[in-house]
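All protein chains but one are shown at their positions in the complex.
Chains here go by letter, A and B, matching the order in which they are written, and residues are numbered from 1 within each.
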Amino acid sequence: MLTDARLVAGKDLRLEFRSRVTTTQVLPFVVAIVLLFGFAFEPDADLLVEVTPGLFWMTVLFASMLSIQRSFGIESADGVRDGLRLSGMNPSGIFLGKAAAVFVQLIAVEVVLGFTVTILYGAPIDGLGVLIVTALAATAALAGAGTMFGVLAAGLHGRETLLPLLFLPAVAPVLIAASQAHGLALAGDSGSGLRWSALLALFAVVYVSFGALAFGPLLEES
Amino acid sequence: MTAIPPVDAPGAPAHTGSTATRYLGFVVAGGLALLVALGLFISPPSIEQGDATRIMYIHVPSATTMYYGFGLAGFASAMYLWKKTEFWDLLAGAAAEVGLVFCGLALATGSIWGKPTWGSYWQWDARLTSTLLLFVLFSGYLAVRALQMDTAVRAKRAAFVALFAMIDLPIVHYSVDWWRSLHQEPTLARRDPEIDGMLLFSLMTGMLVFALLFTWLLIHRFRVEFLARRHETKGLADAIATRRAEVHLDQSHRSPDVLDASTGAMETTP
Partner (left out) sequence: MLSGFPALSGLDLEIAQREVALLRGPNGAGKSTVLRLCAGLVPLESGTASVLGHDVEGDVVSVRRKVGILGHQTNLYEDLTVADNLKFWSSAARAPKVDLASVMDRVGLERRLGDVRVGSLSAGQRRRTAMAVLVARRPRLWLLDEPHAGLDQAGRDLLDGLVAEAVQVGVTVVMASHDHDRALAIATCVVDLAGGMNLAQVKSPESPTHASSTPGNPTGVDTAQPSSGPSSGPSTGPVPRRAPASSPVERSR
């Protein structure tokens, strides 16, 4: 299973490297959102700093939508999905591989997003340790849930619109926990922040496990 | 589930009612009347909130019934994935739909309760917020069920979505609760320190009546969907027969000399 995961993750990331969709599309998208929120709320420095955690994670959620769509978009061309089924690879391995690739891409997005938010909103970078832990756990949860919903809804004709509807409410807890942890970290309250991070880690475990089990049956029959 | 004859058979049911549901229906109707009497007239107003509490007689039962519905949908989905029979799929769908109705009712009544109590229709109360999220989650489930695709494939996918929603349920509750507990606010779950006997009785009656109402609606919804499916797939045998007929069409096109000469010469020229 892990060999398959590594193989698929490698393939997805290599594909990303060659097609550069994340760098050319998702990153600018993310910067645009930060900018637009600035427009929407007016450049009130205090307000922007206060809403930074929430805005940061909302933006990550939107970015993950794009990543997931892309992750399964590449599988919809030219019978590749059939090829995956036929390859004889362990479906849970395929799941972990795809989720891992999404995870890596999202982390990259978050780093850039972090810089953008720090510069544009003047948000401080305190509690970096907690921030990193939070980001890792939250992203893992998002990648897990997203890949599961992705195989169900994304990349197939007429079902792209279903992904946001299914995914966003389902990961609302991640949004809550991540924003809280982020906010607390920035405020200097690492202890409480870490409690939320621990919760996020639990979410990640649950979502990834469920996804690994569900992916096999769901991959069958588009 | 008793066998129901195919749609076009002579004995096919013309509606989804049956003796059992008629009895049940009467009981439910009577129960609702009783509940109205208890709720609006007989039981006393609460000390803290006055007459506004009366809406609790609908709100609380709606909420519990909603949980029955979603819980049943989750259970039926798991059973479907195990047994793969149509019954469980239909049950899951019907339970989720009826559950969603009660969810909406719980939200509406909760919001209405909020106006006199909080001064606004929404206050990000933990319970209400989780319920709204549940509403959206199961709307997503019903959206998946509405997709046009092979029945069995769709059923499997919907089942996974339902199971995920069930697993997400405690996660949602816990995180929303914790989130709101940081800001103290009057919650809907607050009950009077001294619970009046009549109040409790009315509440219990309400829960029972609503549970029965749910069952009645569930049975009908299930049957409607069952009949709709029968109507759609009008028998595998028919379809197979049609498919086979293609052979004869092909055959007759390819080798006209096979045809019996006595039935009339096959005019090869128009």
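Operating definition for what follows: contacts are C-beta pairs under 8 Å (C-beta built on N, C-alpha and C of every residue); 3 or more make two chains touch, one makes a residue touch a chain.
Not measured: the values here are computed from a predicted model.
*Asks:* Kindly state which of the options A:Thr24, A:Ser87 or A:Ser209 is in contact with the chain not pictured.
*Replies:* Touching the chain that is not displayed is residue A:Ser87.
*Asks:* Which listed residue (A:Ile74, A:Leu165 or A:Leu202) would be found touching the missing chain in the intact complex?
*Replies:* Candidates A:Ile74, A:Leu165 or A:Leu202; residue touching the omitted chain: A:Ile74.
*Asks:* Out of A:Met1, A:Leu15, A:Val49 or A:Val112, which residue would touch the omitted chain in the full complex?
*Replies:* A:Leu15
*Asks:* Residue by residue, what part of chain A touches the chain that was omitted?
*Replies:* On the chain A side, contact with the omitted chain comes from 4, 7, 11, 14-15, 18-19, 74, 77-80, 82-83, 85-90, 221.
The rule is short, and it goes like this: only the chains that are shown with their structure count from here on.
*Asks:* Take the average of all CA coordinates in chain A, do the same for chain B, and state the distance between these two points in whole angstrom.
*Replies:* Each chain's C-alpha centroid was found; their separation is 32 Å.
*Asks:* Which positions of chain B touch chain A when the two form their complex?
*Replies:* Touching chain A: residues 81, 133, 136-137, 139-140, 143-144, 147, 150, 153, 156-157, 160-161, 163-165, 167-168, 171-172, 174-176, 178-179 of chain B.
*Asks:* Please output the residues of chain A touching chain B within their complex, sorted ascending.
*Replies:* By the definition above, chain A touches chain B via 145, 148, 152-153, 159, 162, 165-166, 169-170, 172-173, 176-177, 180, 199, 203, 206, 210, 214, 217-218, 220-221.
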